[in-house]
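Got a structure for you, questions after.
A protein chain is absent from this complex, but the other protein chains hold their places.
This part shows chain A:
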Amino acid sequence: MRIFAVVIRILRQFISDKRTMALMIVAPIIILTMLSLVFNGEDLELKLGVRNTPESIVEQMEKHASVKPIASDEAIESTLKKDYDAVIDFGNGAKKLYLEGSDPSINRAVINMVQSSSMGKNQEMDLEVSYLFGSNNMSSFDHFGPVLVGFFIFFFVFLIAGVSFLRERTQGTLERVLATPIKRWELVTGYVIGFGLFTMLQSAIIALYSIYVIDLMMEGAFLFVLLITLMLALSALTLGTLLSSFAKNELQMIQFIPLVVVPQIFFSGLFNLDTISNYLSWIGPLTPLYYGADALRSVMIKGQGLTDIWIDLLVLLGFSIVFMILNIYALKKHRRI
């Protein structure tokens, strides 16, 4: 009953606050559109597997990449899944290049390098290129896209949930609400459900727009994308409301963004995770976006399903539950029972 009252109140507030509603939906769409128009690829350190390949070519390639021989009975697909960018097989007169394929900038770099290493002077080469994931017409933005979709949903939900919970405190309504017999967990749960319902709508619109209007690569099922964005939004929502307890005003809430939200981009896979210094790399697994982005890439680029993303989803749910419990505990500051 009381939970519902909180839920209904939040939804009513959204409906009468058109600007906030627009901000949560339109702003991510505008930014994603701009980024899709802006982005182009860059270079990276490569990791290759080789077999049946002439020593001279391998030597050439070793100048530019780390090259390891692969046993001829090993399945190429499983090799590529083990963190190799590509496998080269020159057996039986054919020249085959198998790419892992999910990052277009790596694909391009591998193809360029293999061609320049194996070519004689002015010699054309018939390289048979195949992709485990993705394809040769995948753009850089297809690779970044899923991460950015996740990030912007996280960012806006975090900010708006945080600020609205904070305003309950600054305008005195939190105290007034806690003077009624509502239990702390009922208040927190009401918030999560109320915002969760709105967030579902927001995630669906942003995901639909990204896939069908911006035309981001989409190999997997839309339902999984929705599920992931919802879980990610839930973690943003619970983290935002939790951190709002430590802010005195809206400005301080905004100060959490460079501290808590922006660093998550670094570990989300937008930048190559292998190049992160060991002093920092442990932070990645502690951030919700790390899992959200991983799951989104699995579904949107690799077309994978529930078997490949359930761990990510579970971890995100775990984050949300932990943040909720901490928030219920933080509300003790305002009323002990």
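The rule we apply is simple: a contact is a pair of C-beta atoms (placed from the backbone, for glycine too) under 8 Å apart; a residue touches a chain by one contact, two chains touch by 3 or more; residues count from 1.
The rule is simple: contacts and distances are computed from a predicted model.
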**Hidden subunit of the complex - UniProt protein name among "Carbohydrate ABC transporter membrane protein 2 (CUT1 family)", "ATP-binding cassette domain-containing protein", "Ech hydrogenase subunit B" or "4Fe-4S dicluster domain-containing protein"** = "ATP-binding cassette domain-containing protein"
**Item:** Sole residue of A:178, A:197, A:276 or A:322 that reaches the chain not shown, by the stated touch rule
**Value:** A:178
**Fill in**
Full-complex touch with the removed chain, picking from A:38, A:71, A:251 or A:337, is A:337
**Asked** If you put the missing chain back, which residues of chain A would it touch?
**Response** 1-2, 4-6, 8-9, 12-13, 16-17, 171-173, 175-183, 334-337
